[in-house]
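Shown here: the complex without one of its protein chains, the others still in place.
So that you can tell them apart, the chains are marked A and B in the order they are listed, and the count of residues begins at 1 in each.
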Amino acid sequence: MTKKEQPATDEQMIKFYQTGTFTVGNRLLDEEFRTVQATSERSNSIDSGHRACQGCGQALGARYALDTAMRVTDNKIIAANATGCLEVFTTPYPETAWSIPWIHSLFGNVASVASGIAATLKAKGDTTTRVIAQGGDGGTTDIGFACLSGMFDRNDDVLYICYDNGGYMNTGVQRSSATPGGARTSTSMPVGEHPGSSFTTGKFLPAIAMAHEIPYVATASVHDLHDLERKIEKAMSFRGARYIQINVPCPLGWGSEPAKTIKLARIGVESGLVPLFEAEHGDLTNSTKIRYQVPVEEYLQLQRRFAHILKPANVDQLETIRAIAEKNIKRYQLL
Amino acid sequence: MLYQMSGSIAVAKAIALCRPDVVPCYPITPQTHIVEHLSVLVKSGQLENCTYENVESEFASMSFCIGSSAAGARTYTATASQGLLYMMEAVYNASGLGLPIVMTLGNRAIGAPINIWNDHSDAMSVRDAGWIQLFVESNQQAVDVHIQAFKLAEALSIPVMVNMDGFILTHAITRVDLPEQEQVDQFLPPFVPRQKLDTEAPLSIGAMVGPDAFTEVRYLAHHRQKEALAIIEQQAKEFAKIFGRDSGGLVKSYFSEDADIVLVAMGSVIGTMQDLVNDLRNEGYSVGILSLRSFRPFPANAICNALKNAKQVIVFEKSFAVGMGGILASEIHMATQRFVGDKLIIKSVIGGLGGRTITKKSLRKLIDSANKNELDDEVFMDLDGTTVVRELKRQQEEQSSGPVAENILRDIGVVSASKTH
Partner (left out) sequence: MTIQHKPFAITLDVGTSHLNKTGSWRSMRPVYIDRLPPCNKACPTGENIQGWLSLAEEKNYRGAWELLTKDNPFPAIMGRVCYHPCENTCNRGQLDLPVGINSVERFIGEQGLINNWQFKAGEDTGKKIMVIGAGPAGLSSAYHLRRFGHQVTIYEASEKPGGMMRYGIPKYRLPREKLNAEIYRIQKMGVEFKLNHPVKDILETKKQGGFDAVVIGIGAQQSHFISFPGQSSIPVLDALTVLRDTENENPNQLIGKVVVYGGGNSAMDVARTAIRMGAQDVTVISRQEIDNMSAHPFEIKETLEEGAQIISLRSIKAINGCEITLELLKTSEEHHSGHSFVVETGEVESIEADVLVLAIGQVIDRQLFENIAPIEISNESIQIDNTMKTGLDGVFAAGDVVPSQRSVTTALGHGKKVARAIDAWLNGQSYQPAPQNEVATFDKMEPWYYSDAPRTIQPHLDAVRRKNGFAEVVGDLDQDHAKYEARRCMSCGNCFECDNCYGICPDNAITKLGPGKGFEFKYDYCKGCGMCESECPCGAIAMEAEDI
């Protein structure tokens, strides 16, 4: 079951929606266009009582993604989880916040664990139950990279979701290969001549996933629920290996106000620093356009991890970050 | 039915008879032929309803097993040596989560120096990982114990590692009696998981446990292994009833009850020792053998029972803890002290490292020395004393002597003279 495409423009003029598809719900929208999160019947895959920090973007992103997958599959989801915040804050003995079948094994092996689950379903001829693997950016782009690449290569029937908050937040905010250049982490402190995380050539996993030519790759953000849910639904319509990377702000690691989590996700995208796009079988098929473009400074200034970037002495770094945004905008046609 | 086949092929066929649901594999010598043959069995349809998958590493392989087993699949894989080390984190995890995976370990030395031949260093490296570790003496036992391993693993929800000596067993073509499918089905019922990832009955597997319950979790794992002691014995009896063969069990005694000197060992070396003991007993020596078939759980009672009349025990093992000595020897020492007391003399012999051949001649020398009460407490069998002494001397003379292994090889003429400094 997938959502119909939105009505054509002519009709839209008459069927105008006050908040369109930007808010979580909209009583003026036809039911089929409303989000899963707007319904009282959503599965709450992660339920109340979990121990995520105030304003945790990952707790939100995970519930969004899993609830959508649950709806699409008629509640036939098994999830595997890498070690990390999501695992720790949901399942400290004796309480679990998960309402779905869920397993945590290790930090670097979630893709393989998920592949193993999928292999079981295949062996038993179960075609309705689907498997989701989830990990943070460290567990995905660093320690879990090999297993993930193997999963892609075999085209195992797993949707891998990476909740990207740009660092090892669970262990106390260390740098990962997904940490943005210039960002302060506890292993890339703002000291010395080139403060913050070094501007490396980068390890942008969605592009690496695309290089594997797996059926579906997408990036999403917790600020745009309709977009995120659509991508999860799309991903579930494919068989084989799929990869979705969700940008999830981390108040602790980013040095931001908990209340600003959604806003940060939003302006990260609107500044061009977090491109949202989709790719099928290795080819870019769609990008989510920027609605109201904002300068990167607006994004940076809400985060203490970038405080040093905005000092006059580090204007070069600021320029580098601007250039990254511009490159994204061009490469993914975000405007 | 009787066949002439290599140990690896025999094991692969035995695994197929156990109807595994999922088999991930990654190549490493000397176990590779097992999973190679399983791939043929799956592809050819001889093993049905089984997902066979080439994964990208041993770490992935064991992780794959964790996932599949947690999802309710009878799961099998095989590895050896470096591969086991590479999957180590997942090895601990599989037992911690209580997943009844069966894995063959084609026992092989661990580098550096890299060495593909047999010893037990790999098995010993996971002795605290919480797995049940069984050792087989022959390819027939390898077939039989693998069948028992699934039943044992699933009865207790603990993973089981079947250790078979690399090359010596895996590559040896011997006569094997392969059971019929009906026999195996009779012995091994379908897998009923203790816990399972099930959308109809969701649960969370793999919680974080803090100081408040961690000790209890570990104790319960220990307790479960102790429960295995009885079950292993019981299943061996059950197996004998259906298949008409003695295979498995905790220990196997070969004249050990009435012998003054008892050789204790694990794996294929038992065969060589049996030959020797036959000879020696014909000559009137009071010699016996105790084969340790279950290393984990450690059958302390059975060992003590078997050794209660012995005067001298020679623990022969194909690995050791560098800086400490024989691992098995010290474990037997600890076990027997409690029951037999100080009167039992325990000698530790290390041999067969990195595939060095264990000859009857060398073993006989041990017995002879023991008979004369001349055997050292710790013996490195067939150690080339001249080489060692020369190397030690060189080390004394030079601040930095370079890699020990290379120096030794140079001395014995393997590395070309041009590299001499």
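Some notes on this structure:
Please note the rule applied: a residue touches a chain if its C-beta (ideal position, glycine included) is under 8 Å from a C-beta of that chain, and two chains touch if they have at least 3 such contacts.
On a predicted model such as this, the values are computed, not experimentally measured, just so you know.
With respect to the full assembly, the chain omitted from this view is in touch with A, B.
Contact with the omitted chain, checked across A:C56, A:C147, A:V296 or A:L318, is made by A:C56. Of the listed residues B:A60, B:L97, B:I110 or B:A370, the one in contact with the hidden chain in the full complex is B:L97.
Touching the missing chain, out of A:L225, A:V274, A:V296 or A:L334, is residue A:L225. Among A:V88, A:A146, A:I208 or A:I262, only A:I262 touches the chain left out of the display.
Where chain B meets the chain that is not shown, the touching residues are 96-98, 157, 192-196, 201-207, 209, 213, 216-217, 220. Hidden from this view is one chain, which touches chain A at 13-14, 16-20, 22-28, 35, 37-38, 40, 44, 46-52, 54-57, 59-60, 63, 90-91, 93-100, 222, 225, 257-263, 266, 291-292.
Here is the rule we use: only the chains that are shown with their structure count from here on.
Annotation: 44 Å between the Cα-based centres of chain A and chain B. Here chain A touches chain B in the complex through residues 75-78, 80-81, 87-88, 90-94, 96, 98-106, 108-109, 111-125, 129, 146-147, 149-150, 153-154, 156, going by the rule given at the top. Looking at the complex, you find that chain B touches chain A at residues 21-22, 24, 49-51, 53-57, 59-61, 63-73, 75, 89-90, 93, 97, 197-199, 201-210, 212-213.
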